[in-house]
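All protein chains of the complex are present and in place, except for one that has been dropped.
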Amino acid sequence: MSGIRFDSVSVAYNGTTVLDSLDLTVEPGEVMALLGPSGSGKTTALRAVAGFVRPLSGRVLIGGRDVTALPPHKRGIGMVVQQYALFPHMRVEENVAFGLRAQKAPRAEIPARVAEALEMTGMGAYAKRYPRELSGGQQQRVAIARALAIRPGVLLLDEPLSALDAQLRSGMLTELARLHRELPEVSILYVTHDQVEALTLADRIAVMDRARLQDCGTPQQLYRAPRTEFTASFVGNANLLPVTVADGGAVFAGRPLALDPGRAAPGSTATLCVRPHLLGLGEGPNALRGTIAEVQWRGSTHRLYVDVDGHRVKADLPELRETPALGDEVTLHFEPRDAVLLSAGVSHA
Amino acid sequence: MPDASGRAATQNPAPAGPSAPVGVAVVGRAGVPAVAGAAPRGLWGAAPQGVRRALWVLPPVAVLALVFLYPLALVVQQSFTPENGGGAFDAYASVFASASFREALGTTVWLAVGATAGCLLLGFTLALIIAFVPFPGAKAVARFIDVFLSFPSFLITLALLFIYGTVGMANGVWTDLFGVAEGPFRFLTTPWGVLLAEITYFTPFVMRPLLAAFSQLDTAQLEVAAGLGARPARIVRQVILPESLPALAAGGSLVLVMCLNEFGIVLFTGAKDVTTLPMLIYGKAILESDYAAACVVAVVNIAISVGLFGLYRVVGKRAGA
């Protein structure tokens, strides 16, 4: 059992800080997603664990051991990358055996462990094939088998599904979840820019932006109670509206809204976050009146864009019988418990 | 303004002339041919046009035949017809019987094989460092290698005369250091001097295809391999080397052929006891005016190098180079 710890790890390339004093702990057996847009530092963090980038300062610990100065080949890490990186001149079984040979596993043990890893990923029948004879999804399974064959304490997954098409991707997500149930002792660091992957797979999500850790918590925490505007808009969809905090609520565009202001001081400015699918059509508590600027039909839902006092509000509504017309006056409402107040200043802290 | 006219050509091809096939505009993303398989031939249609296309091949082939194939044929013919009469194989018999020919053949082959081996080893090492242990200026070094290729080979021998010559740099440093009258470096006029010069000059020919092959290699493979616990030596042996074998084979066989045919380096060495086949041809033809013998040696030289070059083409085809 080994977890990962980043101890104020900073990385810079040519004077540009690409990872700014990251503090993060991945518990043994935990799936931690590093979620963020490109250039947010998430891949750098993963590469610092693998040993391909050297931190400017700080320490990386694996299983409690400081590995900051250790070369990659001494870290015992399984790694799967976006483009699979299978060795094109080796058969599937040779690819999977590579790590075992490199780590000088007893020769007699290798075939069984290769077979085991291939079975686990459902690729047992393809052992004799070359990578170029496999589809993208199959190559990805082999890459995972290759990483698992060395029985790593830590598995690093760098955008492993982004080269697959949407359908394969959801299949592989299920597959990865199953693998993790079968190998509960492996800690997984999963780098992705896709919130669905992070929400589906991760025990906890670390949200990264501009080289910094913005937020970290369980998917539910981040989704229901994001702490920053960035998290709110990056994890799921969000309407972000400027409000002034009042006693027992907030004021938006001159109208009082009922909600829990938490610890925000009355009179201070804050951002109201409410998810588009938690908005209802028609009168109710916390009504927002405006005109329809855009209507999109998305099969099971309608997405309305409503201009409310110069702010565009998104609402996802179950498919409407009568499609509203542009320019119609509508009223949206939300329950007090569905809204979150983000106090200003947190977002860039 | 080549720029502007070029743009116009790709963006607004001329208005449809009388021969226009009823406006079937092909719209394909650049890089993804719209009709991949049928691409080259589809345009030109069936047999009659195919024949007309084949006719276009004739002029350059005719020129080549006149200035290259016909002279080569004459060389072969002359090798069988000694000037002062005698049987068809007389010239061959006397050349093969001569010790100088057999020695030249031996020297040529071992020099070429040795130089090729040296070039492969040195080129692989240097290219490996440039590509995978990059340092500031590595790009400039790679460009320097390209420039190096455009210089004539005899420059290297000329330089070696100053470096390792009897009164050159190396011996000068040695005598200064140890206070002796003469330095130990006097291999320049032996085959070893030629070997050193050939390795120096031809190594870039190995490095260029290798650097190209290395740049194609997915570096994620190296990282994954290291992550799986492989040390650099194992990564080089099991990942980089197998994937660059085609480039090594192609570069190596090219260098082998070029070494077999090298003349400038040997000529500039000026050593009487280093004679290769090209030197022998030059000596027989120009210095001794014995054209029949020169042609015999030339035929042997052609047989060896063309045979090897065929091998290079086969290897290169398989390597996709």
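Think of it as A and B in the order they're written, each chain with its own count starting at 1.
The rule is short, and it goes like this: a residue touches a chain if its C-beta (ideal position, glycine included) is under 8 Å from a C-beta of that chain, and two chains touch if they have at least 3 such contacts.
We take it that contacts and distances are computed from a predicted model.
Asker: Can you match the unshown chain of the complex to its UniProt protein name from these: "2-aminoethylphosphonate transport system permease protein PhnV", "Imelysin", "Glycolate oxidase" or "MoxR-like ATPase"?
Answerer: UniProt lists the chain that is not shown as "2-aminoethylphosphonate transport system permease protein PhnV".
Asker: Hey, which of B:109, B:158 or B:241 is the one touching the hidden chain?
Answerer: With B:109, B:158 or B:241 as choices, the missing chain is touched by B:158.
Asker: Given the contact definition stated above, which residue among B:97, B:147 or B:181 touches the chain not shown here?
Answerer: B:147
Asker: If you put the missing chain back, which residues of chain B would it touch?
Answerer: 2-3, 5-7, 9-10, 13-17, 19-21, 23-35, 39-44, 50, 53-54, 56-57, 59-61, 63-64, 67-68, 70-72, 74-75, 78, 122, 125-126, 128-130, 132-135, 141, 144-145, 147-148, 150-156, 158-163, 167-169, 172-173, 175-176, 199-200, 203-204, 219, 222-223, 226, 232, 235-236, 257, 260-261, 263-264, 267-268, 270, 277-278, 281-282, 285-286, 291, 294-295, 298, 301-302, 305-306, 308-310, 313
Asker: Where does chain A touch the missing chain, residue by residue?
Answerer: Residues touching the hidden chain, for chain A, are 51-52, 54, 71-72.
Here, only the chains that are shown with their structure count from here on.
Asker: Okay, in this complex, where on chain A does chain B touch?
Answerer: That would be residues 50-52, 71-83, 85-90, 98-99, 102-103, 143, 146-147, 150, 156 of chain A.
Asker: Quick one: in the complex, what on chain B touches chain A?
Answerer: Where chain B meets chain A, its residues are 218, 220-221, 223-231, 234, 238-239, 242-243.
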